[in-house]
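The complex appears here without one of its protein chains, the remainder shown in place.
In this document, chain identifiers A and B correspond to the written order of the chains, with residue numbering beginning at 1 in each.
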Amino acid sequence: MSGAGPSQGANRAPPGGSAAAKPHAWGDRASAIARDTLAARAPFDRSLLLVAPATAFMLLLFIYPFLYGLILSFEPAEGGALANYRKFFTTDNLWPTIWTTLRLALPATLINVGVALPIAYKMRVKSRWQRWITTLLVVPITLGTVLIAEGMLTYFGPKGWLAQFLQLLHAYDGSIRLTHNYWGVLISLVISGFPFAFLLILSYVTGIDPVLARAASTLGADAKAQFRHIYLPLLAPGLAMCFCLAFVQAFSVFPSAVLLGAPAGPTRVISIAAYEAAFEQYDYSLASAIAMIMGFVQLIIVAVVLWLRNWFYKGPVTGGKG
Amino acid sequence: MKHDFSELRLDRVTRRFAASGGHVFNALSDMTLTIRRGEFIALLGPSGCGKSTALNCIAGLLPLSGGTIKLDDTRIDTLPPERRGFGMVFQNYALFPHMSVAKNIGFGLRMRGVASSAIAPRVANALKLVQLTGQEHKLPGQLSGGQQQRVAIARAIVIEPPLILMDEPLSNLDAKLRLETRSEIRRIHRELGRATIYVTHDQDEALSLADRIVVMKDGVVQQIATPQQVYAEPANLHVARFMGYRNVIDLAVIGERDGRVALEGPDFRLSGTRKLPLAGARAAVAIRPEEITIAGASDGDNVIAGRVDNVEYGGRDSLVDVVTAGGTRLHVRAGTHLQPGANVFVHVPAERVLVYPAEA
Partner (left out) sequence: MGDTTADSPASVPALRAYAGTPWSERAWRALLWGVMTLFLVNVGLMIAAVATNSFARRWLGTWLPQGWTATWYLDAWKEFQLGSVLWVTVEVVFAVVFLALLIGVPAAYTLARRSFAGKRALLLLFLLPLMVPPITYGIPLATVLYKAQLGGTLAGVILANLIPAAPFVILVMTPFIEQIDPNLESAARVFGANTPRMFWHVLVPLLAPGILAASLLVLVRTIALFELTFLTAGPDSQTLVVALYYAVFAAGVRAPQSVDAMAMIYMAVTLVWLLIALRFVNPTQLVSRVKEHPQGTL
């Protein structure tokens, strides 16, 4: 929503004063004319300065570290510019972390988005259920990954309530382990990721005008057809975005992998490798390189998802009145 | 479903729902109406009168709380909307934003399993009927309001429904477009001859389009009649007010004989025609501004003296407020030019003074 534009800001008089008032050298006169013209054309809107602190802050503390890290990754302690990257892909406890992390992040995201979609769709009608469930689901998100990890160790552990319950049903033969392994981390990713995906998809679904489904029903579309022809195409962009966000969140898994997983081996995710490089080996250059690789892999997956979305769904992204 | 029918019968159709605060709200009470094949019915009334509710009940988008809806001998109020087979035009068009015009129009045919090769010519025909040939591949977002409206109409008629439902289709258009599209709708109805139920709050639309008008208020049907009857003989005071009888005056009843009522105001007398049985000593009269004329003389029946208070120039005529000495305000549509402050006499024939029971 655009405001009144630059003309509403504080109008300063042209700083040079009237150009004809005193005799100038040619350069002074030219610059004075330039100032007048510029001032007359686009007076400086001082209120734009309001955004300066935030911009400066972002540039200084987000863009600059990122660029610094990028450059640093090409300046290892020894070896050429690409030594860090070469080291990453040749060290046996480093490059498999990409696959390990993907093995966790992709299934978790698929589960989260795939299960959230039908449930959010069912909940699209505003009811007190919707409000209650929304509130209940917000709780695990705000409690955070660390608490979930500790809770899972207590509850899902070999002596926890879940194990005892399964034992009661004689479904537990003592060999199911859900903590300190891959499954523990996967479950924790689902617990922390599902509410987020659900709430995001719910906001998309409720944003679709229900009169469209009603119109479809008068034209003969039953509930399944309404979902397939009306809701799904309109949700496609949102679903893709939700997948990307959920994936990126899952790919960056860190405390769960340490606390709930087996960080030495099966759940050695890429963020652990980066952390170790930075704070145990004090090799900031390598750590930055690993962080860059991490970001890069995320970018690839996001690009693939968005490309798939465009490929499957050839319709327009926006609709409604232009 | 059938492709044509003899009659659609609404029998004591009722729709109730629980409103905030716990009490029950009657959106529609005991609506009984029979619609014949090919008829154009207008549901007319102010907002909240239940006309859209009735339409949604007929479409199946709202379940009934009571009563039945029958299409000839088949009871349809238990069917979901996708099985009733009626075409519907929504107030904000409800065009699918991700589908082209052609796909929007063809949607109903696709749902019925018509082969794509058969859909294309039907869509082309529908586009020709609403004069939008050439817009097949545009998206709704690229069309103007009037064009979107016509696509919505095409989408409803291409499935050749026995009944077309229209929910205030013209209310989002500007005045000029409204008139043009109104003629379009009339033309399409004449060409196709399909029964149509048309919801509106605009009495001009109802008068010009409908074969019969159903006037509604607060969920209750007030009058079902032809446009001429509703215009000239409103069944009660609500209908009269809605149809433009701007002068509604509370008067004392002096006497009555053979349907002629003698009434008395603070400083004038009137003779009027009784429309409903009266009770009590007072009555309300309804008079159209168009039927009051500026009188030449001060004597004669039904002549009232007053002073011109407010003049709204309207080109062909003016809307003049005439106030009597006793404070009664009359709205008069006068062809002659009058000055505020002038003293005038106005006359209205007794047949056009409609007398109803006084309001509570």
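Following the convention adopted for this analysis, a contact is a pair of C-beta atoms (placed from the backbone, for glycine too) under 8 Å apart; a residue touches a chain by one contact, two chains touch by 3 or more.
For clarity, every value in this text was computed on a predicted model and none was experimentally measured.
Participant: Among A:106, A:262 or A:278, which one touches the chain that has been omitted from the display?
Facilitator: Residue touching the chain left out of view: A:278.
Participant: Please pick, from A:83, A:104, A:149 or A:185, the residue that touches the omitted chain in the full complex.
Facilitator: Hidden-chain contact among the options goes to A:149.
Participant: Please identify which residue in B:7, B:191, B:250 or B:351 touches the non-displayed chain.
Facilitator: Here the residue in touch with the unshown chain is B:191.
Participant: Need a quick check: the contact residues on chain A for the chain that isn't drawn.
Facilitator: So the residues of chain A touching the missing chain come out as 1-6, 8, 10, 45-48, 50-51, 53-55, 57-59, 61-66, 68-70, 72, 115, 118-119, 122, 131, 133-156, 159-162, 164, 191, 194-196, 199-200, 202-204, 206-209, 211-212, 220, 222-224, 234-235, 237-238, 241, 245, 248-249, 251-252, 254-255, 258-259, 271, 274-275, 278-279, 284, 287-288, 290-291, 294-295, 298, 317-321.
Just so it is clear, only the chains that are shown with their structure count from here on.
Participant: Can you list the chain A residues touching chain B in their complex?
Facilitator: Contacts found on chain A: 209, 211-212, 214-222, 225, 229-230, 233-234, 315-316, 318-322.
Participant: What residues on chain B touch chain A, complex-wise?
Facilitator: 59-61, 80-88, 90, 92, 94-99, 107-108, 111-112, 139-142, 145, 148, 155-156, 159, 165
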